[in-house]
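Only one protein chain is missing from this complex, and each of the others stays in its spot.
Up next is chain A:
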């Protein structure tokens, strides 16, 4: 019933081969609802019914029209619950401080900012790609950054703007209903580009990374967080999270769309980004908290810098 993808990484010559087999249905017919691990915010790459190998997959459009209306409607339906920390986005709220800790640590070191300052990102332009309701954008703004948040779902942007206006520290965030590719066309550039829990929803991660790279200034930072394509991730993020614990609606993630850390490093490298640091997120069910760890077998986050 689900689309079956087989992605084979050929390590020796560094070429990323992707052979996709589809059974009967396509990606879009999956009830991929908006979830705690990000909505279909990076619209261009959630394409439907692509039955081609990666070699001729440059069929990426930058318009949100590639998204099916059904998916958009699903995301819009629970868009009001973005800021309900006990609602469907609860896991993302719980993960937020942990990913921010990694972002703070790597960006402070890279841009030589004072880690003991309450506003270390003062003077930095950051774009949150796939910002959803602004869960990541708002803390970044409070840390002093000039933040632009983009998302393909109009309702998400509306919610994000409303919530950000409640606090003068966050009301300066620029929210746009647009896509990474469109921003590239507008020739926008940022000191740091963050795409957290987005790339696993993208049909063409390699092209997506190229867009992220194009948005990053030379010597700037790119941070991507996603889920590993490992057996353990299948057991936890798909079986446990979706089918048993019902943290996420079934079909939120396609295991075959996950990237392994090696693959991510490779496609970033081809997009002129050198991954410098990587860490894993580990969930402790007893305390209900996430923490940073060396264990990248399920959730992981990567920090890279753009070559000049």
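General observations
The working rule: a contact is a pair of C-beta atoms (placed from the backbone, for glycine too) under 8 Å apart; a residue touches a chain by one contact, two chains touch by 3 or more; residues count from 1.
Everything that follows uses one rule, which is that contacts and distances are computed from a predicted model.
You can't see one chain of this complex, but its UniProt record names it "Ubiquinone biosynthesis monooxygenase COQ6", from the set "Ubiquinone biosynthesis monooxygenase COQ6", "Cdc23 domain-containing protein", "LIF receptor subunit alpha a" or "Large ribosomal subunit protein bL21m". In the complete assembly, the contact with the undisplayed chain comes from A:159, out of A:124, A:159 or A:223. Across the entire complex, the residue among A:104, A:188, A:250 or A:270 in touch with the chain not shown is A:104.
Looking at chain A, the residues touching the absent chain are 79-81, 83-85, 87, 93-94, 96-97, 100-101, 104, 116-118, 138-143, 155, 158-159, 162-163, 165-169, 286-287.
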